[in-house]
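Can you read through this structure? Questions will come right after.
A protein chain is absent from this complex, but the other protein chains hold their places.
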Amino acid sequence: MTPSQPLDWSLFRAEAINRQNDRLQHLFMILFALMALLLVIPVVMIVIILLQKGWSALSWEFLTTFPSNGMTEGGIFPALLGTIWLVAISLLASVPLGVAAAIYLSEYARQEHWLTRVINLATINLAGVPSIVHALFGLGAFVAFFRLGTSILAASLTLAVMTLPVVIVSSWESLQAVPQAFREACWNMGATRWQTIRHVVLPNALTGILTGIILQVSRAAGETAPIMFTGAAFFLPYLPSGVMDQTMALALHLFTISTQVPDVPEEIPFAVALVLFALVLLINAGAIALRMHLRSKKKW
Amino acid sequence: MSNQSTAHHNEEPKSPLSHSSAAVVLSTTSTISTADALPASAEREEAQATVKVAVRDLSIHYGTTTALSGVSLDIAANEIFAIIGPANSGKSSFLQAINRMDLLRHNMSVSGSVLFNGIDTRSWRNVYALRRKIGVVFPLPVGLPLSIYDNVALAPRLRGIKKPSLLDEIVERSLRRAALWDEVKDRLQALGSLLSGGQQQRLTIARALSQDPEVLMLDEFSIAVDPVTTMRIEDVLKELKQQMTIILVTNLVQQANRLAERTAFFLNGECVEVGETEALFEGQVQDQRTLDYLQGRFG
Partner (left out) sequence: MEQPRSAPPLGTLLDDARDRDWYIDQFFRLLMFLCGISAVVFVLGIFIFVFKEGSGFIIQQMDWAEFFLSPKWRPTSAIRATYGTLAMVAGTAAVTLIAMAVALPLSFAAAIFIAEFARGRMREWLKVIIELLAAIPSVVWGFIGLMLINPLLIDTFDVPIGLNVLNAGLILGLMAAPIITSIAEDALKAVPDTYREAAEALGASKWQVVYKVVLPAAKNGLLSAALLGIGRAFGETMAVLMASGHALTIPSSPFDSIRALTATIAAELGETPVGSDHYQALFAIGIFLFTITFLINMSADFIVRGIKNQ
């Protein structure tokens, strides 16, 4: 980015230097630090409160049993399993598509071409579409038009469309980070474009792409709106037997027991929130750790 | 501007390399397959006299900037052909046009023609096959983030060679030819980027040789290399000349003098002069600017 207007250098005459400035500068820095801290405090508080209120309900049993007595007792096993189902299948759809799209944008597309511009705009817009509109799309397209019904498959595909732009953007960034000289060297030895991508570009971008995928997993695991009407159910007394079945899901379960079901003991929704948050946090921490690890052992 | 006088247009099609008069081949490539049947030894004998790369009225533009205009010259098989000239005179663009890297550069446009083995490179149906015949060495060594072995084995592997013994053989032969084998034979699995600058440059030469190229193009290879290594690589090139054509872009006038049979002088995107290196250095020039450059009077 370049500045919009030429700078007025006269603002910085030598007399600008004085002691007061130093103190003022310190003050501003502290102010900014405090405001940044205001963003940090909620995270810490949320973690503490969730732990405090949900820990007592948390047990191995909680994770491995069905909810019972109108979801006011018991565990969250089907919801946990359902979330894993949904995320896994949405990954199967969005990762190949997203990485391939990123490869096209990074390795084939001409940056100044109008089509590239259209694709970039579409990606930005896809990322900005409200999640409930994705739900409407999933309902109209996958559930109704493609006749998948309300099923794990329909919900996963809806999730996949929603998370696609994240995969595209993060994969694109990883691909762009591979030095151009590697490609040049490869092309010059007569490798085809695809061989260059397959043998040189992808292996060197793989770990970055992986990080993006992990972050996307965490995002998909926490989504509620897109799966509400496309395949996730408030309550099911059985486990799904295939991708055409409905399933419970952790995020929707939290919504259900905290707003739709009366007389749920407080610690249960807190425990569910804690599990959901912990799940997302663990996945995220994994991605962050991976990224730091990679930065430390970059080969070029 | 002088071209090599070899009248390859008139040559009889007794050799597969010379059967292709430019006019014929520009219009069709279908006759090539018949030539494939000829034995390789016949080709080798004829190779001495044949033109390997013929450049006709070659111009290169990057957007509105002209990098090279109207260059025509012939490069004979098994010669070392040097291109000298100050920076930005279009030398590197010239190399890129030969192996059709313009296909991969969105703003690079090429006009005129380059005939490789007598066929216009733009009528090659498989541009990758063309590039496989041309090895390239860059000014700065580009070690792929692979082991020494894998760096050299990459090109043959991409061509589908999987047999370990064969790969070993190619890697050893290429490293030997690049005068690097003795230094790295005990640590072939080490990362290529751990080698010294001079070794890395020889590694990229070995990598280029692993393609078994017909033409080896070196772009100011000695920029990041110490003088001793430079001399070693120069010796390597003299050896390689027996087996391939070498196009040497260099910023060192004396390097051209030491190695090249013939030398072209590029200046500001123009080919000022092409001639026998010896003659040029003896002052038999057609253009005063060539002499000025050779004698270091500008640049």
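Order of writing sets the chain letters: A and B. Residues in each chain are counted from 1.
As a convention for this text, a residue touches a chain if its C-beta (ideal position, glycine included) is under 8 Å from a C-beta of that chain, and two chains touch if they have at least 3 such contacts.
Quick caveat: nothing in here was measured; it's all calculated off a predicted structure.
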Option touching the unshown chain, where B:126, B:196, B:254 or B:286 are the choices: B:126
Candidate in contact with the missing chain, chosen from A:156, A:188, A:204 or A:218: A:218
Contact with the hidden chain (one of A:90, A:123 or A:170): A:123
Residues belonging to chain B that touch the chain removed from view: 16-17, 29, 32-33, 35-36, 38, 40, 43-44, 47, 116-119, 124-126, 128-130, 132-133, 156, 158-161, 166, 170, 211-212, 214, 243-244
Missing-chain contacts mapped onto chain A: 1-5, 7, 9, 11-17, 21-22, 24-25, 28-29, 31-33, 35-36, 38-40, 42-43, 46, 49, 96-97, 100-101, 103-105, 107-109, 115, 118-119, 121-137, 139-141, 144-145, 161, 164-165, 168, 192-195, 197, 218-219, 221-225, 228-229, 251-252, 254-255, 258-259, 266, 269-270, 273, 276-277, 280-281, 284, 288
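Heads up, the rule we're going with is that only the chains that are shown with their structure count from here on.
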Touching residues on chain A, where the partner in the complex is chain B: 110-112, 181-182, 184-193, 195, 199-200, 204, 299-300
Chain A contact footprint on chain B (complex, rising order): 99, 101, 104, 106, 128-136, 138, 142, 144-145, 154-155, 157-158, 191, 193, 204, 207-208, 210-211
